[in-house]
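Of the protein chains in this complex, one is absent; all others appear in place.
Should a chain be cited, it is by its letter among A, B and C, assigned in written order, with residues numbered from 1 in that chain.
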Amino acid sequence: MNTTQQVAPAPAATPDAPSFARRVVGAVGVQNISLLIAIVALIIFIGAQNPLFFGIDNVRVIGTAVAISGLLAVVQTVVIIMGALDISVGSIAGLASVASAMIFTTAGPLLGVAGAIGIGIVCGLINGCIIVFGRVNPVIATLATLAAFKGLAQLVSDGRAQGYTGADPFFTFLARGTILGIPTLIAVLIVIAILVHVVLRYTSIGRNIYAVGGNDIASRLAGININRYILGVYVLTGVIAAVAGILITARTGSGQPVSGSEGLELESITAAALGGAALKGGKGTIAGTILAVILLGILTNGMTLLDVNAFWQNVAKGALLVVAVVIQQLRAGDRRIGLPA
Amino acid sequence: MNTTQQVAPAPAATPDAPSFARRVVGAVGVQNISLLIAIVALIIFIGAQNPLFFGIDNVRVIGTAVAISGLLAVVQTVVIIMGALDISVGSIAGLASVASAMIFTTAGPLLGVAGAIGIGIVCGLINGCIIVFGRVNPVIATLATLAAFKGLAQLVSDGRAQGYTGADPFFTFLARGTILGIPTLIAVLIVIAILVHVVLRYTSIGRNIYAVGGNDIASRLAGININRYILGVYVLTGVIAAVAGILITARTGSGQPVSGSEGLELESITAAALGGAALKGGKGTIAGTILAVILLGILTNGMTLLDVNAFWQNVAKGALLVVAVVIQQLRAGDRRIGLPA
Amino acid sequence: TSGQEAASTAQSSGPKSGKLTIALLQKQGDQQYFVDEATGATAAAKKLGDVDVKVVNLGTDANKAISEVDSVIAQKVDGIIIVVPDKQIGPQVISAAKTAGIPIMAADDSIAAADGKEIPFAGFDGTAMGTLVGAKAAELYLKDGWTAADTRVLSAYKQDQPNCVDRVDGAAKAFTAGLKGAEAPKIITVGTDNSAPDAQNKAGAVITGNADVKHWVVWGCNDENETGVVTALQNASISPANINGVGLGAYLTCKDWKAKQDTGNKAALFISGVEVGKAAVTSMVDLLRNGKALPLKSIADTAIVDATNWEKAGVVCT
Partner (left out) sequence: MVALRASGIGKRFGAVIALDGVDLELRAGEVTAIMGENGAGKSTLLKILEGDYQPDSGQLSLGGRDVSFTDPSQSRAAGLRVIAQEPEIVPYVTVAENIYVGGISKQGFFFDQRGLEKRAAEDLARFGFDRVISPKTIGRELSPAQRQIVEIMRAIVDDPDVICFDEPTSSLGDDEVALLFTLIRQLRAEGKAIGYVSHRMNEIFQLADRITVLRDGKLVGSKLTTETDNNELVRMMVGRDLSQLYHRQPHETGAPVLELSKVDTDDVSGIDLMVRAGEIVGIAGLVGAGRSELMKAIVGDLPVRRGIVRVNGREVKFASPADSVAAGIGFAPEERKAEALVMQRTVRDNTVLAVLPRIAKAFFVSTATEKSLARRYIEQLRIRTPSTEQLVKNLSGGNQQKVVLARWLAHGPTLLVLDEPTRGVDVGAKSEIYGIVEDLAKQGVGILFVSSELPEVLGLADRIYVMAGGRIVGDMDREHASEEAILALAMLEVAAPDAA
């Protein structure tokens, strides 16, 4: 029985002091390194043209601008890791936005927030139930509820912006306040991102989400109650989308049924995918997604700052997205066969 | 050793004269039967409320209304069968629309059409190359080109509708002419749908597309040049999207950079998925997609006819989509485990 | 067939009696202004009696506009009122209606047939709206005694929407003209998706790039754009006194006024969608019932409103 050593040579297990650089790469991940490089390159490029870009004010502007889409990107990452997709997040945010403003008008800010989150939970449950009990593919299910929730938001609001929250201290605090010097919007994103990161990375719940996304049948046979995870993740998505809706209300000062939330689904999917989440499931990190959100935020901000025409912005954004992902893929060094994951 | 019968019962193989009904179901497919039932139910329901629905005029209206999105749904079905997705179809259509109108203005209709189709080929090639050589996941790649192509269309047109084709006999023929009594728009859809159906079903190219989508490893090991298929399918998509763009120009009388083509990607995916194409690849039919396109077209038309408020229309569309797919899934009788495909 | 067959134009033959169905096809039917317009149209129909208004939302989709025109023609409506998503589709829409012999009029955005002749129109078109906004902005600018050197204009709109382009172009022209020879400050355009959060985000970057500017003039394609930019300015600690925002629609700007907030939203153009809807339906029914020709232009009531007079002007603030 002395063949053991050969059988498991385990060079990685033997801590033969890898170089510092390699350890950093290992910790951050190859994909994230590419994103970091892209971010740094972009910062240098934009900053060189307009030094105002480096101002602390502008950092705040970028941070608050990405907060809402960042929240949805974080939660979309969880859904994607589980091997699904939620196209309805924007509609839920819109519905929550009008609901929060309307309830606020009659019952005050706390009930407004609570009501919106309640609606988020219900919407998430509806998505989850359609998928779990109706056996509908997540993409189709949430494509359908995208339309349905939007219609609901328009119905309850009659298509109008509702209420006025600009004079309320709580909503003003959300929109313009700070916590320890950090704008509330950014703080909310940071807190939720960290929470989700911790859950994904360090808890059995998170690990099971990766397992379900990696192989749902194997997970099921290993005793994971997959349906509970699907329901749970969609409820989480609903809640975070509702938070995003509340923040939209706070920022615009009124409940917006459609404006400001439409199109958030593609944005969130783009960020998650750029951050390294595989649409087949089982792979992705919050760190990567947040880096992608920052990259996209800097890009938009920088192009506007440099006065790039909106049409060129589209072209540039598309091109940069391709370049960033191509570099990521080249660095990842996967086998170049089959359809790219 | 006569265990044959039990080991491979294959009831479909033994032609023990199944009932006529069962043979029809077999030919149409279970999924399609559900769609047919939904269509018939909808027709009866709407027609009962407003007999105008049955008019031949209204049938033409429905047909021409779905022609453009139907084209994109057909070609999206092919992409989905191959296990990929093309989110950029709408943008390509927009780019082709302005291009056709602008070239037409200086060089006449034939060059206008040829130029637009050339642009479609180039756009498809770009998508394919990013995926094949850049090793970028199809969803991300086409999300990126969605932005880039849209930006290009806006740039060349300065964001405005271009040219006027309403006085040109060729474009007028496309928009309002008929072939053998069938409106040209519908005829184009029928011809392309049949062509694609035949290719998918009865040619080796089509079978290889199913194989690539069903199992890219098996296909590669069997010697199928996957990259060539990816490139080919994306070029096809580009061409058909360009045709859709030309039809948009013909119908609206001018080249539209964005209006009329935005959102077609989700519509086409919805139709393909409702028609039974599995987003994981390897499964789907043109017949199913066309039925889904018809169902969605009737739904939209009927709701306008019955004077349903636009907000309720969203809710109703979402709800009907869920119901249709749930019924499909229940009838398909798959094992109810894991994430629904 | 080639599709060019001469239209056997059965021009609306004489007055009709009995029940009338009028189709109101609107771009962006989910926006507040157009919801109001539909409400006004329905109300007018009810008052006139035995008239049905069929409201159809076209979104921003020019192709859908064509489909829906075909659709209501097939449904044999008696008259069509259309707000086009894009003026360029005018000829197609008009010829389709003419071929079917159904009277058609435009609302909010005027359209012309292939020969360049405009059809009857109710509302207030984009350029005219912009003109009022620009003039008001110029008035405020002069009143406050700002100078071109330390002032910038922020003009926020969705750049691929022709309606928006008309509006902000009109505003820019009227603004320069309204300065009575004074040097005009630089106009910075901000491309947005027409939503308030996006305007806020994009304006944030522009403000960063113009940190030394003291005074700001703001307008946009709609209230979302204008209020979004004003919010961004105020978030950048620019005092409302240094902001002259002129909204378009008044449905969002009114909220600050209603709450009696000190705000950079100084004024807004208010157009009563309700009135446009009423006017359009009334003239159409007049044509159908009494054979009275459609008025070539019925301009709706419009007014620049501000914190002091918005309620009187009839702005509904939800």
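Heads up, the rule we're going with is that contacts are C-beta pairs under 8 Å (C-beta built on N, C-alpha and C of every residue); 3 or more make two chains touch, one makes a residue touch a chain.
The shown structure was predicted, so the numbers you read here are calculated from the model rather than taken from an experiment.
Considering the entire complex, the omitted chain makes contact with A, B. Of B:Ala107, B:Leu195, B:Ile217 or B:Leu330, it is B:Ile217 that touches the chain left out of the display. The chain that is not drawn here is touched, among residues B:Arg60, B:Arg176, B:Arg251 or B:Lys283, by B:Lys283. In the full complex, chain B contacts the hidden chain through residues 1-8, 10, 12-13, 201-208, 210-211, 214-215, 217-225, 278, 282-283, 337. Taking the whole complex into account, chain A touches the unshown chain at residues 1-4, 6-13, 199, 202-205, 207-208, 210-211, 214-215, 217-225, 227, 282-283.
In this text, only the chains that are shown with their structure count from here on.
When chain pairs are compared by their number of contacting C-beta pairs, A-B comes first. Centroids built from CA atoms put chain C at 35 Å from chain B. The mean-CA centres of chain A and chain B are about 30 angstrom from one another, to the nearest whole unit.
Among the residues of chain B, those in touch with two or more other chains are 154, 159, 310-311, 313. Residue positions of chain C touching 2 or more other chains, listed in rising order: 29-30, 159-160. The touching residues of chain C, when paired with chain A in their complex, are 29-32, 34-35, 159-160, 188, 190-198, 200-202, 204-209, 211, 224, 227-228, 231-232, 235-236, 251-252, 255-256, 258-259, 261, 317-318. The part of chain B that touches chain A in the complex is made up of residues 82-84, 87, 130-131, 134-141, 143-152, 154-155, 158-159, 212, 216-217, 220, 226, 230, 266, 269-270, 273-274, 278-279, 310-319, 321-322, 325-326, 329-330, 334, 336-341. For chain A in complex with chain C, the residues that touch the partner chain are 50, 52-53, 55, 57-58, 61-62, 64-65, 68, 154, 157-164, 166-167, 175-176, 248, 251-254, 256-260, 262-263, 300-302, 304-307, 309-311, 313.
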